[in-house]
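Below you'll find the structure I mean.
Every protein chain but one is kept in place in this view of the complex.
Our next item is chain A:
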Amino acid sequence: MTPEQKLAAIFAQQAAPARDLVFMTVVAQRIARRRAVLSVLAGLPWALVAAVVLWALQPVLQRVWTGGGALEPVLGLLGLSAFALAAAFGAVRRLTPG
């Protein structure tokens, strides 16, 4: 064998498999994980906005709510719902096939 042929043989031995489902699966998992983190982070500003708006509306809501009892749990639920909606909306947009 010529040195060129020997070099080619050794390099060919180092090649990765053309199809590697295990590697592709790990890559898909890492992308999905990164996307989930980014989706949650993207929803945080919206949750903050929702909380601020609800806090600002508290005097109005307090007058509307005549059932008595603390308004805070309701506001908390509304805030959480707003955050969940924002996160879900963002996730649907990002995960929708292009």
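We adopt the following convention: a residue touches a chain if its C-beta (ideal position, glycine included) is under 8 Å from a C-beta of that chain, and two chains touch if they have at least 3 such contacts; residues count from 1.
Following the convention adopted for this analysis, contacts and distances are computed from a predicted model.
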Name the omitted chain as UniProt records it, choosing among "Spore germination protein", "Acyl-CoA dehydrogenase", "Vitamin K-dependent gamma-carboxylase" or "RNA polymerase sigma factor". "RNA polymerase sigma factor"
Residues of chain A touching the missing chain are 1-7, 9-20, 23-24, 26-28, 30-31, 34, 94, 96-98
